[in-house]
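Of the protein chains in this complex, all but one are displayed in their positions.
Labels for the chains are A and B, by order of writing; each one numbers its residues from 1.
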Amino acid sequence: MSLKADFTQEFARNQWYAAGWSAEVGTRPVARRILDQPVVLFRMPDGTAGALEDQCPHRLAPLSLGECTDGGLRCGYHGMVFDQNGTCISIPGQDVIPPTAKTRSYPTIERFGLIWLWMGRNVADETRMPHVPGYGQPGWEILENGYQHHLANYRIEIENLMDPAHTTFLHKETIGNPAAKNIPVEVSKTKSGIKAYRWLQNIPPTPLDRESRDFGAGRVDRQIAFHFQLPATSFVDIAVIPTGAERNEETMNAGVRTFSYKFLTPETQTTTHFFWLHIRNFRVGDDEFNRTLTASLEKTFEEDNVMASAIQSEQERSGLRQRTSLAIDRAPMMALRMIDRLVEEDRVAEAT
Amino acid sequence: MSLKADFTQEFARNQWYAAGWSAEVGTRPVARRILDQPVVLFRMPDGTAGALEDQCPHRLAPLSLGECTDGGLRCGYHGMVFDQNGTCISIPGQDVIPPTAKTRSYPTIERFGLIWLWMGRNVADETRMPHVPGYGQPGWEILENGYQHHLANYRIEIENLMDPAHTTFLHKETIGNPAAKNIPVEVSKTKSGIKAYRWLQNIPPTPLDRESRDFGAGRVDRQIAFHFQLPATSFVDIAVIPTGAERNEETMNAGVRTFSYKFLTPETQTTTHFFWLHIRNFRVGDDEFNRTLTASLEKTFEEDNVMASAIQSEQERSGLRQRTSLAIDRAPMMALRMIDRLVEEDRVAEAT
Partner (left out) sequence: MSLKADFTQEFARNQWYAAGWSAEVGTRPVARRILDQPVVLFRMPDGTAGALEDQCPHRLAPLSLGECTDGGLRCGYHGMVFDQNGTCISIPGQDVIPPTAKTRSYPTIERFGLIWLWMGRNVADETRMPHVPGYGQPGWEILENGYQHHLANYRIEIENLMDPAHTTFLHKETIGNPAAKNIPVEVSKTKSGIKAYRWLQNIPPTPLDRESRDFGAGRVDRQIAFHFQLPATSFVDIAVIPTGAERNEETMNAGVRTFSYKFLTPETQTTTHFFWLHIRNFRVGDDEFNRTLTASLEKTFEEDNVMASAIQSEQERSGLRQRTSLAIDRAPMMALRMIDRLVEEDRVAEAT
């Protein structure tokens, strides 16, 4: 076998993508490339987030060089002002606004501390937004505003995130767990994606588990589940429950539980915005633990970046993607095929 | 409307372009890309400026890595010596000089503290040199040796320089003048270009005006004129005269007057040498004022560079140049059309 690399693949556009943390966008506009489009994020006078193509229709000045003002975003070159629909509402020294004086706007939703953009031409569909259970609920601690710039196509990132097997080798100094490597991974479809998971059964709780919940003298079962949700969300769901307890949402939420989210947004064909969000139901309010955990997560994600970017470079050099296939490829391949189908849906929708 | 960007347009070659300040070229040769050609500037033993293609005909070593020597410019690799006509006059270890041992030379004129090159194949025409009234005359102060490297095609620079409307927004901290923005700009042809100008009438003189000339208790008229001269010179002519005085060269020179020159030389299709020269008839010999003014001019031109280079990048990315047209585009468009006609003249001349 020999799979070709292809960096001309369309993105799934009629979807929500994280474009920036709410905290990033204050009184100054922010430039960001999203799905290879230049976008400017800004706030209207009432605080609503706006997102426009980062290009003034006059001389193509980036609107992100302008400023937030009464009525919208003002171009820094000749002062044309645009509202969050991309409509020009004033031109200095000129009363008539030509119909061509407009720029593309993107529907936005602000949720989970992030500004999300709908990048397609179809009507924005709020039901396609991801869910983050526990977010904003009492009893759950949130680490947010996490960001890394990864130098790889987002498909390489998704292959990495849906592949538990690499943790033993790539992350041997952080989350790698040699004990887990021989327990097979189950793969199943979910509502809008897949999960690859395994249960370590009837094992002693770790010291951290014991500190977080009273497991008595008993043993525990530990779930590690790698989720993929269309179009580009990944999360790891780790749950520790007493051995013998039923395995459901209720028991897992009563145990020790962690969700580690990565919202991937293609920047270009070869780079990815890697927004990460971590939520857990133990050690709530423990700032020192938060700092240690953040450092460990950042290190782990940077190890992924080093590997993914090296693979990106080698795919570009060789024109190949893969020369042999392993058993562990099943979940990653399923995830990529689901993306292919979304892209095909876009193509059909545009043709009609 | 939607204009395409085009970075394959020919330059107007049968013209004089500023290549470097005289003060830059001493005993060591200087490499400079001019109209996408590699050029070496140097001095002959008698001090005359020479300009050759920066390429030894032997192994293509840049002659700018060599040194000025008796007879001309000596290649730093094997010691071949070339005079200012590009003729090889000696080859170490070899008596016969092959006829192919020559390199292209460019006619030069040294004037206004600058070395000017004639870049075309036609006979150099000295009458096409720009004029700088007041240069070297008593009563006029000169700021020279100004240089910035701008990351944009020179046409984007010319659009910027012929467009008074942008100063209110892009230069709001330096030369921007909100009072001026509602006074219409007149556009007219000149001998070798165009000017866009307006007179602010019957206004009080500024404190600087009062310190420089005795306007008594009277009011003044202030001209701001943006000139373009083929192929790529821009200057702003600001004159303050007593209200009621006739508007001519004599009264303007008797008032407070400033010429702010920019000599643009295309380096490549996407970068421009920005030589600036400033001349005024007040505060002559005031070094502190010179320093303050230089800093303000440098800041203003760098603001232009930031905007022009952002537009350059966006034109390259999108393949577009403009998507809507405003009233203020008239003078810039006239300037660009005049350049187009020069390029067409070159084409016709070469075909004959």
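As a convention for this text, a contact is a pair of C-beta atoms (placed from the backbone, for glycine too) under 8 Å apart; a residue touches a chain by one contact, two chains touch by 3 or more.
These figures come from a predicted structure and were not determined experimentally.
Out of A:96, A:123, A:217 or A:326, which touches the unshown chain?
Considering the complete complex, A:326 is the one touching the chain left out.
Thinking of the whole complex, not just what is shown, which of A:33, A:166 or A:210 touches the missing chain?
If we include the chain that is not displayed, A:166 is the one touching it.
Touching the hidden chain in the complete assembly: which of A:23, A:208 or A:306 does that?
A:306
Which of B:78, B:128, B:210 or B:317 sits in contact with the chain that's absent?
Checking each option in B:78, B:128, B:210 or B:317, the one touching the absent chain turns out to be B:78.
Mind listing the chain B residues that contact the chain we can't see here?
Residues 38, 55, 57-62, 65, 74-79, 91-94, 98, 100-101 of chain B touch the chain that is not shown.
Under the stated touch rule, tell me which residues of chain A contact the chain that is not displayed.
So the residues of chain A touching the unseen chain are 1-2, 159, 163, 165-166, 168-170, 181-182, 306-307, 310-311, 314-315, 317-318, 320-328.
The rule is short, and it goes like this: only the chains that are shown with their structure count from here on.
If you average the Cα atoms of chain A and of chain B to get two centres, how far apart are those centres in Å?
49
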